[in-house]
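A single protein chain has been omitted; all remaining protein chains appear in their positions.
This part shows chain A:
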Amino acid sequence: MTALRRLGDGWGMLVLPLAAFLLVVFVYPLASVLARSLTDPEPGLGNYAAFFDSPVYLDVLGNTFVTAGLVTLVTLLLGFPYAYLMTVARPFWRGVLMAAVLVPFWTSLLVRTFAWVLLLRDTGVVNALIPGEPVPLLRNLAGITIGMVQVMLPFAVLPMYATMRGIDRRLLRAAEGLGATPVFAFWRVYAPLALPGVAAALLLVFVSTLGFYVTPALLGGPKDVMIGELIVQQLSGVLRWGFASALAVILLLVTGALLLVASRLVDLRKMIGSGS
């Protein structure tokens, strides 16, 4: 009662439209997916049993995690120096770097993914630049990774840049004055201060990558099926709606568990906030 009254007597009212919207487009569909996974084609845990009984499906789940881990690793390795460069660049170049991250972000995912097909196929631009036999870059893990890393880079660069921008670079100078080599100063001072941004990027990229569909579908091969593709297959291919729902629930639960563990290890609120 008191909570409701507190909501009612002021600005709290402003959250009601969003709450209603979320209720309709998020909570309700989620509940119906959960319900369908437990009732279609017949009530019970059959869909879940089918998943855990078959090594094929477990492989897909495992592959999803491996791919997401690889993509996350590569994205962070590329994104960290990029974000760092943005913090030290002059305003003009910072703008250029920012645009280079954001412009693809604003371009259709489908268009970008097809562009990668053209670039990466055996007769594509990339292979034209590599002498000798064409290197297989499409329909395999390499293709998936390249495509997804490019999609995920903004999600890694932006939170890391936000954190790094707030780091007082004079601290590095102070550290060097106290006898630290630049490398020592980087690991003992800069890296720990950048960690909240890195952790935010890691979670954001990993969790987003787990549910990817378009990119692995177009750039991956038959061995690299991710759970998102499996869901679509089950839905539109073999029309096992109940099983597809169970897959979605499993993905959601695993992701949720992951976030829970992560929140134990690091302060999520701090990461999403200023990171200071």
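Things worth noting here:
In this text, a contact is a pair of C-beta atoms (placed from the backbone, for glycine too) under 8 Å apart; a residue touches a chain by one contact, two chains touch by 3 or more; residues count from 1.
Convention: contacts and distances are computed from a predicted model.
Candidate names were "4Fe-4S ferredoxin", "Formylmethanofuran dehydrogenase, subunit A", "Putative spermidine/putrescine transport system ATP-binding protein" or "Sarcosine oxidase subunit alpha", and the UniProt protein name of the unshown chain is "Putative spermidine/putrescine transport system ATP-binding protein". Considering A:Pro131, A:Gly179 or A:Pro222, the position touching the chain not shown turns out to be A:Gly179 (whole complex). Residue-wise, the contact with the chain that is not shown comes from A:Leu193, picked out of A:Leu120, A:Leu137, A:Leu153 or A:Leu193. Where chain A meets the chain that is not shown, the touching residues are 168, 170-171, 173-182, 184-185, 188-189, 192-193, 276.
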